[in-house]
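Before I ask anything, here is the structure I am working with.
One protein chain is absent from this view; the other protein chains keep their places.
Labels A and B are assigned to the chains in the order they are written; within every chain, residues are numbered from 1.
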Amino acid sequence: MNRGRNLDDVAVDSRGLARVGILVISDRASRGDYQDESGKAINNFLNRTVRSNWIAVMKIVPDGIDSVANALVEMSDSEDCDLVLTTGGTGPSPRDLTPEGTRMVITRELEGFGEMMRRVSLEQVPTAILSRQTAGTRGRCLIVNLPGRPSAIDVCLNAVFPAIPYCLDLIGARPIEVNPDVCHAFRPGA
Amino acid sequence: MNRGRNLDDVAVDSRGLARVGILVISDRASRGDYQDESGKAINNFLNRTVRSNWIAVMKIVPDGIDSVANALVEMSDSEDCDLVLTTGGTGPSPRDLTPEGTRMVITRELEGFGEMMRRVSLEQVPTAILSRQTAGTRGRCLIVNLPGRPSAIDVCLNAVFPAIPYCLDLIGARPIEVNPDVCHAFRPGA
Partner (left out) sequence: MNRGRNLDDVAVDSRGLARVGILVISDRASRGDYQDESGKAINNFLNRTVRSNWIAVMKIVPDGIDSVANALVEMSDSEDCDLVLTTGGTGPSPRDLTPEGTRMVITRELEGFGEMMRRVSLEQVPTAILSRQTAGTRGRCLIVNLPGRPSAIDVCLNAVFPAIPYCLDLIGARPIEVNPDVCHAFRPGA
């Protein structure tokens, strides 16, 4: 269990506070046709789960390989995000191109995230096998695809977030600390 | 749960009845060395599971990347199948080339199908991890690799079929309706 790590140490990381990107991928939300709910759901999860200070970087883009790939490059390379959580575009429909855009820019894929998210979502709906969510790293940034529905987002984040702080450590991203009452983050040897 | 969808609506889809391809991939069966049992097992499953009318398109080809890829292109593009179920050629043996042939022609892979089929097959035999079955879409056609043994086919179809009607809707294929006493197909929001 992650305990006793000094939050002050985190606060004085020479690169400043951890930066978390929230990328909403949706044709309709990007046109303003409806109020985005999924970015908000991710933000709420982070607010109750991450107890070290962090900065949110929000972005809404339409579906598409290039739109997703370009936004991810901008958020990891220019905006210097340590973690980017995407929502939307992971199904089998013709406009669902988030995994393709993600694979364009990650240098190594972490298959375990997609497997885990499909597995826990299967306990909710049999159509979870249609989800093509994946995850991977781009330099010091971890990118994770989440589903589009707010309720499914929570199910998936609860399942994968325990592994995220340690993953950020391993790739040299800025560290984050989670609230142990909400999320059992694990750092081997910690 | 899928209820109340009007079967008459399905019947009058302007493109006609749903077309389901059954592709038997086997050197021996294609030479006529033995009577195919796996195509029959798939057909039996469909007959008791799909309650809307559908047309079967059967084909037997030898193992091989090209033989599989060509047959899948013909069944999806020329024969206009909405769904193609393959059987055979998914193990690690040198002549098992069905996943390679399938990946040649699908434009997006649905990893969750293979994961799910291996997972339920593991409850039967520990060698289920040797299976390389996958699934994916080609335009408006969903292609799913099934194992070669009739008993394993039933285990896998029972596991993945609940997600298939909704998947066909999402990719713009002709709709199919299942018998709710046999298969708990799920359409979110239906």
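Things worth noting here:
Everything below uses one rule, namely that a contact is a pair of C-beta atoms (placed from the backbone, for glycine too) under 8 Å apart; a residue touches a chain by one contact, two chains touch by 3 or more.
Everything quoted here is computed from the prediction, not taken from an experiment.
Touching the missing chain, out of A:A18, A:A41, A:L122 or A:C167, is residue A:C167. Screening B:I22, B:A128, B:L168 or B:A185 for touch with the missing chain picks out B:A128.
Against the chain not shown here, subunit B presents residues 91-94, 99-100, 114-115, 118-119, 122, 125-132.
The chain not displayed touches subunit A at residues 108-113, 115-116, 137, 142, 160, 162-163, 166-167, 170-172, 184-188.
Everything below uses one rule, namely that only the chains that are shown with their structure count from here on.
Mean C-alpha position of subunit A lies 33 Å from that of subunit B.
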